[in-house]
Structure formats: C-alpha cells, structure tokens
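As you look at this complex, bear in mind that one protein chain is not there, while each of the others sits in place.
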C-alpha cells in the first residue's frame, strides 16, 4: 500500500518520501525495509531511526525525522487502525489436526481450526471461526461462541460458556472448582461447586489466569473485560463490563464488581463485597470493604488515595522528625 | 427420591408440597424443575424462588417461602450430604483413551480412567479408581494412590507421591525444581534438587498452583490440606494436616507449618521458620518470623492482629489530627 493511501485512511500527514510502499507493520526491534513502525517520544524515535523500518507513525509535535514519518493526532489508535488494515481476517477453511481428539458428540461450526492434541469432549458446541490451539482441553458441554480464540494448553471445565470473540491465553483455567468447604467433626469436606463460568463478548483472559466456577450461582465476566496474566477470580464473582485487571490480582468469592473498574497489579479484593462503577484500585491494594462508584482507592487496607498518601507522608515525616521517639532503629 | 425421604436422611423439616420428587441438586442460576437448590438469607431465597427449582434447602429461621423448602440446622452440611446421596460414586470400567501415551512399564490399578493425550511415563504406579484427564503428564516413577483425581493439563515431575483421594486441578505443577543456586566466581549455578513431593490423603490442590520438590529433604503436604489456585509451595516446606490456604499465597523454602493453619489470600511466609498449630494468617500478610500456636496475625510485617489494627487506627488518627504535622500532602 502506498504511504499516501494509508495516511489518508488514518487521517495522517506524511513527511519525507511520499512514494514509499508500506508492506506491513512491526515493532522497532524487528522492523525491516517496507515496514511501518511506531514511535512516540524522542528516545523511541531515535531507536526507530536506527531500525530498518521505512516509515514511522508518530504524533503531531515530534521533531523532523531522518525517516519518512506519518503524523497523526492519536498515534496509538492510528497504529491500531493501520494494523487492522494490514491484518484483515483471512478467509480460511476448517482444519482439524489428525491428532486432535474431537468427540463425535461435539457440534462444530464453520471454519473451525483445531490444533494437535486438543481434546473436545462430548456435548461441546463450537461456533463459527473459532480457533482452539494445540493441547487445549474443552470438557463436556462447554459452549464456545463464534470468533473465540483459545491458545495452547488452556483448560475449560464442564459447562463453561464463552460468548463471542473471547480470547483465552495459554495456561488459563476456566471453570475449576471454587474453594468451598464445610467442616464437620474435624474433617474438611468439599462443598458442591455446581455453578458455571460465563464469559461475555470481547473478553480477553491472560496466560495462567484461573477463573473458578460458581458454587451455587454462576461466575460471570462482563463484556469487554480484559484480565491480565496470573489473576484469580473466585467462585460466584460477577464482574461488570469493561474491567481492566492488571496481572496477579485476585478477587475473592461472591464479590460483585461494577462496570469500567480498573485494578492495578497484585491487588486483592475480599469476598462478599460490592465494588461500584468506575472505581480505580491502585496496584497492590487490599480492598477489605465495599467501594462506592467513582472512587479511587489505594493501600493496605485500601482507602481513598489521598488519605493513603497523606498517611504515608505523615509516617515518613514523623519517622524523620519525632524527637520524643528514641531507642528504636 | 421423595422429598420426605430426603428430609428424613438429612434431618430436615419440609414446608410446602410434601409429594415432590427430587431428581438432582443444582445452583440457583441453572436450577430446573425437579431440582433441589440452596439458599440462606433473604436475597438468595428470593433468587431461588424465581428459579425453576422445585425445592429449596434453607435454615430454621428464614421466612415462609413461595417454594417448597426443607429447613435444617446446618444447611451447608445438609446440602453437601444431599449432594452425596444424589452423586454416589458410579461404578465404571477401566478406560484408556487410544490417544493416551501410557508406558508399558507403568502399573495401573483397577478402574483407572485416562484421557486423551495424557502421558504416563515408565515406572509410574497408579492405584484403583484413579482418574487422569486429558493432556496431563505423569513423569517417571510417580506413585498415585487410589481415588486420586487429576484434571487436565497437570504435570507431576519424577518421583512425586500422591496418597489416597488427592485432587489436583488443571495446570497444577507438582515436583518442579526448587529455586536453589550456589554462586561461584560470579556465576549462578543450579543446586541439585533431589527430594520429592509427598501429598498425603484427602488433599486438594488448586488450578495453576506450583509445589516444588525438596532439594535435600522432601516437600510434604499434610492430610486433609486444601490449597487454592495460584499458590506457591517452595522446596522442603512441610505443611501439617488440614491447612486451608486461599489463592495466591506463597510459602518460602524449608518452612514448617503445623496443623489446622488458615492463610488468607495473597499472604506470604518467609523461608526457614516454623508456624505452630491453629494459627490464622490474615490476607495479604507478610510473615517474617516464626509464629506460636493459636495466634492470629495480620499485616506487613505480620503481627498479632490487634496490634496491626491498632497501628492502622493510630496512623489514621494522627494523619487526620496531628497539628504539628505540616507541609505534607
């Protein structure tokens, strides 16, 4: 594609050689001639200029470059749009690897791709254009909506339901038993885990993340939610729409999360509470009570962020200045 | 089963239609006609009443319901007992999926079920009534006791020993090398990890949890212990009986844990210390020293819980009230 044609599609301005052909997009470290790459900020632009990329997508304010550049108002969004132009979904035929183990009692849609060693058990329903990569295991009676992509070594337990366009990264486990027990005469007995996991449209789940099935109700992940790697979602949790959960977070059982909630890495939320809409939870926080919509919290325990910051500052000041404090490290 | 027969078995009192037949148990979200479901509290009872369930198991104090209910003293335990009545272990025949890779030098008990793609290496011993699901890998010389259940995509390294009735959820890794190195002339060299992992009777291990083999002694998980998802047990750790460990906890190398210890989510324990019996460790705690039996600790670092709570309250009070504190956020 001519650079001017691309620039027109993403409403950008070309500076430099306007006759370049763009053949693809790539990161700076792997860019080759013909590639469009992305750089915002002087440091990244320098790296991009040293690469073999033919053209750099950047913002309106950066200096003139030794490379041909396309300036746009929102570079990340324009790079994404460019990427989608160059990576339009390819038509493909159905493919089932001869070493996949697909039950005769599973129902498969059109253009389904199943890798070697994948196990699809009886009663599973798979929609159109679904990809299930090598060695993933889809247990009985799961439903997988169209355009879902399941990377290698994923496990879905029985009755798990994925709606459309869900991405599950490798090692994710969805539908495992929740951590529920009843003590009786000194023995710890396993409580039945009878609910399902339901994952709505456009959700992405990170590598090695675990989502437990509900015990008595379902565990639900709302549409558009993105969960990073190594997170834990306990039984009966209900997550609203468009949550962003960074890596290594945990949500304890039966907690309900509103829409548009953001959670920094390694944060945790206790069980049986309610988090409102548009809440932001800082990294490493320990949320020990319900939170109202629109609040920004941080800390262990999590409090409104200004309060946590003031406490940290006060403690820091006292440790430096408190004269009557003696005899301690 | 007639509802009155079930009620008699679990010592419950029926209110409503005493002629109902119960066909199975289910969660509220998936209940259908003929099902017994479970509800404690007004909110859950309302949900249960809206469901298709024919009958609801509940406690002695709740209001009269529009559904037929069974009242019992300990609803969770009675629901578990009902579940066990309806889900008695089925007799089954041995089954080895034609796509499992079972070594001729492995010894299998009676009624063993092995899924597609599971790899059972030489020298492995598998007891009676064991289930090993698709794509799990059991390396050389492991011993698996009777009634163990291994979900898909689990890995057991060499010489791992599971006693009876152990449940391993998907993605669990048992017997991986511990994190042990010796520095020599600026190089970090791997120290031999020669011990095993021994998991005693009735243990349940969560999805994607990792348990390292001992370096020089064995790593041991005591009978009845339940470990949630994404936990890390380092080399040489000895855990006593009936521990309850919530998700994302970690125990560092060579630490010893007594019996009946409870650990909240995301807590961590340093290496080479001793935790007594009946200790409770609050969520997100950092345990940095040995703890005596019967103590309840919380915090970073973990201290007796009253002390941690007082410190939090004092800091909070000072940050609000300390007049001589100026010039900080």
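All chains are identified by letter, namely A and B, in their written order; residue positions are counted from 1 within each chain.
By definition in this document, contacts are C-beta pairs under 8 Å (C-beta built on N, C-alpha and C of every residue); 3 or more make two chains touch, one makes a residue touch a chain.
What you are looking at is a predicted structure, and each value in this text was computed from that prediction instead of being measured.
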Listed residues A:34, A:109 or A:152, member touching the removed chain: A:152
Absent-chain contact - pick from B:62, B:223 or B:286: B:286
Contacting the left-out chain in the complete assembly, out of A:206, A:240, A:253 or A:276: A:206
Sole contact to the chain not displayed, among B:114, B:137, B:150 or B:275: B:137
Touch residues of chain A, complete complex, unshown partner: 25-30, 37-39, 44, 47, 76-77, 79-80, 83, 97, 99, 115-117, 133-135, 151-153, 167, 169-171, 204, 206-208, 224, 226, 228-230, 242, 244, 246-248, 265-266, 283-284, 300, 312, 315-316, 318-319, 322, 325, 328-329
Touching residues (missing chain, whole complex) on chain B: 99, 101, 117, 119, 135, 137, 139, 153, 155, 157, 159, 171, 173, 176-177, 179, 181-182, 184, 186-192, 194-196, 208, 210, 212, 214-218, 230, 232, 234, 248, 250, 252, 266, 268, 270, 286, 288, 300-301, 306-307, 309-311, 313-318
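Everything below uses one rule, namely that only the chains that are shown with their structure count from here on.
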Chain A and chain B, separation of their C-alpha mean positions in angstrom: 26
